[in-house]
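I am attaching a structure below and will ask some questions about it afterwards.
In this view, the complex is presented without one of its protein chains, the others remaining in place.
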Amino acid sequence: MIRIEHVTRRFGRYAAVNEACLELTPGDSVALWGANGAGKTTLIRCLLGLLRFKGNISINGLDVLRRGKQARMLVGYVPQELAFHDEMKVAEAVVFFARLKGIGHPDPAIALGNVGLSGHESKRVRELSGGMKQRLALAIALLGDPRILILDEVTASLDAVGRSEFVRLLERLSGEGRTMLFASHRPEEVGALARRVAEMSLGRITSIAPTRDFLARASTGCVLHLLMRDDARPIAIRELRAVGFDPRLNGEGILVGVHPDRKAAPFRILADASIAVDDFEILPAPTQATPGAPPATGDAGQPAAEVLP
Amino acid sequence: MKAVQALVLSLLQASLMAVTSASGAVPPDHARKTDDHAPPAASRAIQNTPGSGLISRLIREASEGDTIVVPSGLHREHLRIDKTIILDGGGRAIIDGGGSGDIVEITAPGVTLRGFTIRNTGIDLDAENAAVRAVAPRVVIEDNMFSDILFGIDLRESPDSVVRRNIIGGKSLDTARRGDGLRLWRCDRTVIEDNIIHDGRDAILWYSTGVVIRRNTGRDCRYGLHLMFSDDVVIDDNEFSGNSVGIYLMYSTGIEIRRNRLVRNRGPSGYGIGLKESDRFVISDNVIAANRAGLYIDGSPFTTRAPGVIRRNSIAFNDVGVMFLPSARGNELTENNFIDNIDQVRVAGRGSLEANRFWSGERGNFWTDYTGYDADHNGVGDFVHEPSTLFENLMDREPSMRLFLFSPAQQAIEFVGRAFPSICPEPKFSDEVPLMRPVAIETSAATRQASPGPLAAAAALLLAVGGGITAAARAGPSTCRRDQSAIGSSLGAIP
Partner (left out) sequence: MSVALTAHPRDLSIPAPPRAWRNILTIAGRELRDAVRSRWFILYTLAFAVLGLAVSFVSAAGTGGTGLSGFGRTTAGLINLVLLVVPLMALTAGASSIASERERGMLAYLFAQPVSRTEVLAGKYAGLAGALAACLMLGLGVCAAILAWKGVAARPASVLWLAALSLLLALGMLSLGMLLSVLSRRASVALGAAVFVWLALVLVSDLALMAGVVALRLRIEELFALSLMNPLQVFKMWSLHAVDATLDVLGPAGLYAADEHGPRLHLIFGVCLFAWVVIPLAAAAVLLARRSPV
């Protein structure tokens, strides 16, 4: 369905995406995981034909650069934050994008109802809350019932409540056989939505693993999300690794799986290394029993874990 | 053979009847009735050799003082009128010159030529082929229609003549190959009135004194009216439009030009009224509009006996309102309306206007570019009108600068000139008592007010297009409207 082959995108001398390869079969659902700047968004932009790149990306056999318009017919895209004319009414926005997708007589009421936005048709886009905007973006992405959904950190700008509602909505939708590729750095989203996780670091896809394996590695009981200064993060990772933790970069912080009874251990180690932790969050460790998340090994054709050098 | 004979006989009979009835005391109505009985074939039978046609024969057989009513229809012939007679075409007789030579020659004094359509002269400029040429005094040429002619009416030494209510249209030739619609040579005291002259070269007077020219229309000619060495001429209530030059006076004295309309005379020189070395002239109550130069004054007045009087004219929308050559001195311009001429007053070259006056006593002129005000409400501006713009000065020095007329750059330069008066040129002239309101001009020539209908229609069209786009855009496309109504209903369903 989606085939990404040796894709490299440079900004000047810096390779934002470097030799990335990834293939999604129909119905597959892959999370792109990695720190900010790892190349997730750039890879998605390449996939949408927004950026030029070296290598090949095809969607259903259509080259996204040469036949981008055709290829994008198959794709519903939800950005991190909906950027659209604020003065437009919600229904107008839906109609506008429906037409671009070739739907002659769209009914915005139904489209909006699907994402729980009924009754907001005549509001202006700017009057919507962040969560409602993302729902609108999702409604637009779902117009024309695309076979592929591409989501770029869609919950990043939402608060905790908005986030969980939105994930529940996505969970509902993911059961319908769509192919999904999404960038995320929230384990609960990955657990809920992804079959596989492609980990990105410095523009490379470093590993592709079934979600279960990935989460097993990521957490042993619960996950600490530690926020600190950027330049402190590599040292923190080194220090934690040295004592047996498996930390990984994530967004503005690092994620460390900890035993539920020893949640303070990383703080002590970091304090010894004179690293100041600005803030932290305790995330529940996702389990494989999460409804909606299919067993990662369900796909016969997929190797259970594929760690790239 | 017999048929021809019969034809000629019946012709003779008809014409004889016409002559007798006309020269007798029979009312003209009756005469015309007789004309109607002339067989239409008659005119076709007339040969195109001078003197051999029907009218020529009628003239030959007429006696002095007769009135000949010529049968209607087409007469292909060339005439010489050598008797003092009245030749009346009744408005329906056509004399066709067949495209060669002159058509009518008048050699006897006191001849009246009336009611003909005269057409198709030769085109020989050297021979000056004319529709009517008179070489005797006191001829009256009236109510004729001239078309497709080289020269129209050519009066040579025909003083005390009258040219009245003729329509004279030239051949469609290049101006250089056209002849004069009307030419007077030594025709003192002649009256020229109510004629329409179009598409000719000039209407021109040579050495003719005391001529009266009134209520004529001249359009699309070279010179609407041209005076050469002609004195004491009155030019009233005429209209000259679309000519190269409206009225041009050369070496003429004692001219009154009143209540004429001179509009859109825009040929290579393009003057409404041009004055060259003329004297004792009064130009008043004229409307002079949209010419290249409204008035063009060269060496006039020629002597200092009397000032050139230019009074109560509306000089509007010309490229140059009044153009002075440096030689022009002694003109007095008062109570004129200078309305939106691109250059209101201009001196060709870089001469001065010191020797001309733009005000007299309490009355100056009305200037649309006057920037002062009238605090005491006496109708006269409180400040002297001393126009001087930097850009005009630049244009005077560098004519190609005119290319930048109407551009914001022009305004920028004028703004700079106003902001720094020190770099502004000296004003060319001053009007110490500029009028605040335009002077009402009585022109008898009909002012044609354009009907506002078409313009209003254009306005409506523009407004409809603009408003239509706006309204359609605000409402949104039709499908969208339908969808919104659908939303409306679904919204209605939601409590």
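So that you can tell them apart, the chains are marked A and B in the order they are listed, and the count of residues begins at 1 in each.
The working rule: contacts are C-beta pairs under 8 Å (C-beta built on N, C-alpha and C of every residue); 3 or more make two chains touch, one makes a residue touch a chain.
Bear in mind the structure is a predicted one, so any value in this text is a computation, not a measurement.
Summary of contacts with the chain left out: across B:142, B:340 or B:432, the touching residue is B:340. Of A:81, A:165, A:213 or A:252, it is A:81 that touches the chain left out of the display. Shown as candidates are B:162, B:282 or B:441; the residue that touches the absent chain is B:441. Only one of A:144, A:162, A:210 or A:266 touches the chain withheld from this view, namely A:144. Within the entire complex, the positions of chain A that touch the omitted partner chain are 45, 48-52, 60, 62, 68-70, 72-75, 77, 79, 81-85, 87-88, 92, 96-104, 106-107, 110-111, 114, 142-145, 147, 172, 176. Taking the whole complex into account, chain B touches the unshown chain at residues 266, 287, 289-290, 292, 314, 316-317, 319, 337, 339-340, 342, 368, 394-395, 398-409, 411-413, 437-441, 443, 447, 449-450, 452-467, 469-470, 473-474, 476-477.
We adopt the following convention: only the chains that are shown with their structure count from here on.
Work out the mean CA point of chain A and of chain B, and you get 86 Å between them.
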